[in-house]
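Up next, subunit A:
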Amino acid sequence: MTAIFKGAVCAAAMAASLLSAGIAAAQDRPIVGFITKTEGNPFFVAMRLGAEQMAEELDLDLRSFAARSSDDNESQVQAIENLIAAGAIGIAIVPNDEAAIVPAVERAREAGLLVISLNTALVPAEAADATFTTDNRAGGILIGEWARAHLGDAADTARIAMLDAAENQGLVDVERDQGFMEGFGIDVKDPNRWGDEEDERICGHAMTLGSEAGGRTAMETLLQQCPDITVVYTVNEPAAAGAYQALRAVGKDDGSVTIVSFDGGCPGVADVADGVIGATTQQYPLLMASMALEAIKEFAETGERPEPTPGLDFFNTGTTLVTDAPVDGVESIDTTAAMEICWG
Partner candidate 1 sequence: MEFQLQRKSKTRAFRNFLHRYPTVIPAVTLAIAVGLFALIVGERFFSPFNLTLVMQQVTIIGLLGIAQTLVILTAGIDLSVGVIMILSSVVMGRVSVTYGLPVELALFLGLATGFLCGLFNGLLVALIRLPPFIVTLGTWSVYGAIIYLVSRSETIRAQQIEDTAPFLQWTGNMIRLEGGAVITYGTILLLVVAAAVWYLLNRSSYGRHIYATGDEPDAARLAGIKTARTLIFVYVLCGVLCALAGWVLIGRIGAVSPLGNQTANLDAITAVVIGGTSLFGGRGSIIGTLMGALIVGVFRNGLALAGLDVLWQEFSVGLLIIAAVTIDQWVRKMSA
Partner candidate 2 sequence: MKPQAILEARSLEKYYGSVVAMDGADFDLYRGEILAVIGDNGAGKSTLIKALSGAVIPDSGQILLDGKPVHFRSPLDARNAGIETVYQTLALSPALSIADNMFLGRELHSGGTFGRMLGNMNMRQMRNQARDMLNELGLTTIQDINQPVETLSGGQRQGIAVARAAAFASQVIILDEPTAALGVKESLLVLKLIRDVRDRGISIVLISHNMPHVFEIADRIHIHRMGRRGAVVDPKKITMSDAVAIMTGALTVDDTAEKQA
């Protein structure tokens, strides 16, 4: 028992000395904070890697933080407070709660830091100095248009399953969902809510939490309601992979159902190549992160703030449709090209 205890003390002491060594090594260079949702999601890991590379290039002292879970606001608030205290020049953050984080962000800006929101805008968007993100609605429109063209006449009689992330209808979640519908030619009614559409072709919405297991169960549920499903929209590629397993279990992996998705992660692109996913919208988390760091460095040196993309209230880091079955009227790249620039 005492041996175990001693072991624990030794381990703690070693950890402490490593930490202090790390702190000592990183001095003098300007500090930039990088706060993500969780370490669990490859998307945010890719972002952090992008940030680390760019920090190396720009000679910045990058301090990364990740919340414990994707609904944990408090640990992000603490991370901001710590960065203010450490004298950082700027922060790039992927907010877990776009509204709840705002007071902490305001404190950081009052302290003279440049704050860039990544992946999604804050609520209100002006609370951050800038937003670097994918245009999720435009990305949704891409897969919607593709699906419509891909199905041809069958699009008019399609039965569509909508596999979203979570019931709280988060901004990214809604924009992708409603963008897809818009692209497919469905009257979305309120573009900021799903579920109010009246188009018969929509079978229903089910929640996946963006995971494989959630995708499978959600797909199974919708298949029970509408056994004749022909199109599946998924909020991200893990959900798409799970949905495919459910389709396979009932023998619908024969090409009778088209799955579209969003993200363009390497496993997702491979799924497109294998025919699991028909088309996916690729986004560029590395770019978001590295551009944000450049902007922060620029601000520190010249005082200039980043400008949003003309016509939008955020800086668009771009989206590309990935498919091996291109259609007329929708620009796309094939999986070979996408594989070279994919993340995760």
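Here is the rule we use: contacts are C-beta pairs under 8 Å (C-beta built on N, C-alpha and C of every residue); 3 or more make two chains touch, one makes a residue touch a chain; residues count from 1.
Regarding selection, all candidates are chains of the complex that A comes from, given by their letters.
Here the structure is a predicted model, which is why all the values come from computation and not from measurement.
J.: Looking at this complex, which of 1 or 2 sits next to subunit A and touches it?
T.: So the chain touching subunit A in this assembly is 1.
J.: Where on subunit A does candidate 1 make contact in their complex?
T.: So the residues of subunit A touching candidate 1 come out as 1, 4-5, 39-42, 45, 68, 167, 204, 206-207, 209-217, 220-221, 224-225, 238, 241-242, 244-245, 248-249, 265, 267, 270-271, 274, 276, 344.
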